[in-house]
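The other protein chains are all here in position, but one chain of the complex has been omitted.
So, chain A:
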Amino acid sequence: MLMSGAEISPPLDARLLSVLVCPVTKGPLTYDATTNELISPQARLAFPVRDGIPVMLPEEARHLEG
């Protein structure tokens, strides 16, 4: 659970994670525990999770190389 305290991976409720999609492509997301980001492979974007709050805004996302 997101609210249960320290960094737990993934930092989201399992059901919530299962319905979360990329805001740009509406395609699937995967959680990267090492960078604490939600990755949209199709959009080549990494959405940060700050203090347990995923920031699902394209303008705040990191562009993935390659």
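We adopt the following convention: a residue touches a chain if its C-beta (ideal position, glycine included) is under 8 Å from a C-beta of that chain, and two chains touch if they have at least 3 such contacts; residues count from 1.
One rule holds in what follows: contacts and distances are computed from a predicted model.
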item: Listed names "CO/xanthine dehydrogenase FAD-binding subunit", "ATP synthase gamma chain", "Methyltransferase domain-containing protein" or "tRNA threonylcarbamoyladenosine biosynthesis protein TsaE", matching UniProt entry of the absent chain; value: "Methyltransferase domain-containing protein"
item: Full-complex contact with the absent chain, from A:L16, A:A33 or A:L64; value: A:L16
item: Where the unshown chain meets chain A, residue by residue; value: 1-3, 5, 12-13, 15-16, 19-23, 26, 29, 50-57, 60
